[in-house]
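Take a look at chain A:
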Amino acid sequence: MKLAAILVHLNPVAIPGALLILIGLWGILARQNLFKIAVAFSILGTGVNLVILSVGYIRGRTAPILDGEAAVASMTDPVPQALVLTAIVIGLAVTALLLSYAVRLRSGGGGSSIEVHGDEKW
Partner candidate 1 sequence: MSDKHSIPGPLANEGLPLAERGLFCDAPPRQYQRANKITEAFWNWARAQSLWILGFGTGCGAIELRPLMTSRFDMYRYGIQPRPTPRQSSVFVIGGYASVKTLKRIVRSYEQMMGPKFVVALGSCTINGGMYWDSYNTIKRIDQYIPVDVYIAGCMPRPEALLAGFQELKRIIRAGRGEGQNEYARKFEWYKANQKQVIKDWNMPDYNW
Partner candidate 2 sequence: MITAILTRVGYALVSLFVITNYGLLLIGSMARISAKVQGRVGQPVWQPYLDIIKSTAKRNSISHGVMFYLGPVFRLAGGVGTYLFIPAVFGSALFRNFSDSGDLLLVMYFIFFGQLGMALGASEGGHPYSAIGVSRGLAQMTAFEVPFALSVIAVAIQYKTLDITAIVAAQQGGFLHWTVATNPVAVVAALIAFLGMSMHNPFSVVIAPQEIPIGPPTEYQSNLLGMLQTNRAIFNGAKLVLYMNLFFGGATSLPVMVIKTFLIYFINVFVGQAFPRLRVDQSIRFFLGAPTVIGVAGVIIALL
Partner candidate 3 sequence: MMRRYLVGLILIGLAFALFPLLRQAGVAEAPGPLASAYLENSADDFGAANVVTAIVVSYRGFDTLGEVAVLFAATAGVGTLLTRRRLGKAVPPPGRQGGTEVLETASRLLAGLLIMFGAYIFIHGHLTPGGGFQGGVVVAVALLLGLLAKPDAQVSHRVMTTLESLSGAVYVGLGLLGIVLAGGFLDPRALPLGVVGQLFSAGSIPLIYSMIGLKVGAELSGIIDALKGDRS
């Protein structure tokens, strides 16, 4: 009963987001392949973006675009949407760079496993 109340109260956008975050982190922390790590980052980023969006989510409301029909009162919170745009782009930038570094590391020899690229230590 109580569980049900909690579940109902939970944000339907945030939960998958959080899950994606955890999955992404799992990929980052447990996968060896550089490219898979980059992909895991994308997953993490997606999860975070979902969490951001979830904050702006209001049940039953529409996109915040004033096209005459939709009243201001029925719009969702536009701020997270604006923010997520930035987050997405930044995520993209990071992914691009990660991939570039992965390519460079692999092309320099040593393969795609992150374990072999650990000469600097201690």
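The rule we apply is simple: contacts are C-beta pairs under 8 Å (C-beta built on N, C-alpha and C of every residue); 3 or more make two chains touch, one makes a residue touch a chain; residues count from 1.
Behind the choice of candidates: all candidates are chains of the complex that A comes from, given by their letters.
No experiment lies behind these values; they were computed from the predicted model shown.
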item	value
Touching candidate for chain A, same complex, options 1, 2 or 3	3
Residues of chain A that touch candidate 3 when the two form their complex	6, 9-12, 14-15, 18, 21-22, 25-26, 29-30, 51, 54-59, 63-68, 72, 75-79, 81-83, 85-86, 88-90, 92-94, 96-97, 99-101, 103-104, 107-108
